[in-house]
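First comes the structure, then the notes that go with it.
All protein chains but one are shown in place.
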């Protein structure tokens, strides 16, 4: 729900406190043929293939978002330092409040995770982008690595203003009737309910080792899911698959449920319980 | 359900075609205090901490298994080539039909995954063990690595007779009432339903790149789960959490369901559909 | 669950040279105007409105226009496809007298709505448009059920010579309708909606946009300020469409880029 300006506005009206755009690249990409998304018993599996109209065309969408009330975070993907900084600069010009570097898409060949699993490359990409733009830079990390902490530290070294963890988890569903992988791209990214314990683990591990803010993602659907991420050290959370499970009202509902939990537990501000589970 | 000879016998009576022992080390280990296992909405989280009576005491259990009808696979863990080959030798002496090297336990400090995430080490361990024992050697792999294929290839290079994929996935559950990790060890391994798409992906990736047999594991509960692993290239599957979901009759039930699926799909032998989804 | 159900096609009917209907076993309730994502293994998964609503089976009717529909055109009874659905909202059939206006393959999704209206004893007038006589289908089906069917062709080879939207103008001049239901090329539907707005007639139109997830998460199919064709639609009412700046103006291709409608 972040492809177009209109869609993003609808998400904002639905109560989101900030929005992240679809990941944008230099050239238009159609993404993979369908099936690109299926529901599994315990989550959602997708291999969209980073469809996007290309950064030049995306200016049209960004222009319409300049007057919205919440921060708009421009997500970008590339295969090189230069590519990332070019795109980040564009996003800054277009009025993005921050930029999120997609170093973690699990199914796009040559992008995302394939770039984001190499600490040196991550550090250099973040550094180059930081030298190019003034807006905050977030690195979105993958759990599909031997050590997410190593990658998180590389991002911090590079000067990132924060990290986002996690993107979807590399996974596969084979249909036993067709006897083939169900997605056109075969391998996809697993999000939603089933991956929450993995996302929370990643945030917890990162929070122990890095000091820049962490944004949690993966299976947030209810207020208590968000609370779990915050207790693990996250400063905020992103919601993806939750939109499917609870509809667009998921944003308002989650906020309400967090507030209720805070009341029950005697907290007035998120900072009061952020990272409490780390002690 | 693989701690004692009696327990293993019960599993065999329940219809398992082969059994893997609890992972055994050199010295007795109590494992972590409780909670060591909890159920999550989409799987089971455990941090047992490799409890075992030590290999010397385990001879008592193994002796009782010498006359059972199915292969007994001795699982062992260590932190070095020498340690693994010592334990494998013991297992061979005790009458094990094969040995499984635990290179993948996600929560035991200094063992399992911490050893099994380094390709060179994996290759050397497998090689040393192969030089020591005559029984088949399987390497049990972790999905918590940047490339499971790289580790699988290292095991193959080392001369492994097969690999097992996957062990449980590194994960964490924070209790929002206690505001603490629920397991005593905090981080645990996630098994069962929720991880099946990750396990199937790993087997599929491995089957494309290595030619030794692969044993699939992770979320097998029904016949069709096993079929999915076999279509992805597995020669057999292991069942762990499925014992919780369907009781000890899970083994018989899964076999029956596989047979039914084979009938519906016109197959007479597992080999006829093994790896069909790879084509 | 939003996962393709693999089914064996049990009947294929050729409607015209380029249009076929595929029947598959499916015993759950589906509403006219809803659609399925139809999986053609190794090729694509594409949206198809339900065109037949039987108790034990459902059908969809499609025109071959590209890769996926051409491959589908080759399928025979016994072949496997996947169906994911029913998806979307469907038509809200109400009122005593209803006018249905369909162009091209639009009649595929309108036909079961007409049948529903007839089975509820509503007065039912249908205007069908096609390029020529050969491309018309479902005329007999609807007549036999008792609908008053009018036909328009671009070349005049049968019925009214001209656009179905012009034929519709004539029909609404001489009569009063409680509801107008339309499906077809977007320019045509745009005109139908404009006419209805002017005349103060209730109208529902079924939109087509590029569908990927079909479950409201990817944002690919958004129209009219963030409405998702796959879950909020595909049927929208005149009020929504009158305020919708992209209706009849542009779609988005698979990359999300605007493609203007000519």
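Going by the order they are written in, the chains are A, B and C; count residues from 1 in each one.
One rule holds for everything that comes next: contacts are C-beta pairs under 8 Å (C-beta built on N, C-alpha and C of every residue); 3 or more make two chains touch, one makes a residue touch a chain.
The structure presented is a predicted model; accordingly, all values stated were derived computationally and were not measured.
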item: Which displayed chains the hidden chain touches across the whole complex; value: B
item: Residue, one of B:26, B:130 or B:180, that touches the chain absent here; value: B:180
item: Given B:34, B:66 or B:249, the one touching the chain that is not displayed; value: B:34
item: Which of B:162, B:240 or B:275 contacts the chain that the document leaves out; value: B:240
item: Absent chain, residues of chain B that touch it; value: 1-4, 6-11, 13, 22, 28-31, 33-41, 44, 46, 48, 51-54, 57, 60, 175, 177-178, 180, 182, 184, 240-241, 243-244, 247
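As a convention for this text, only the chains that are shown with their structure count from here on.
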item: Chain whose mean Cα position lies farthest from chain A; value: C
item: Interchain centroid distance [CA atoms averaged], chain A/chain C, Å; value: 36
item: Chain B, residues touching no fewer than two other chains; value: none
item: Touching two or more other chains - residues of chain C; value: none
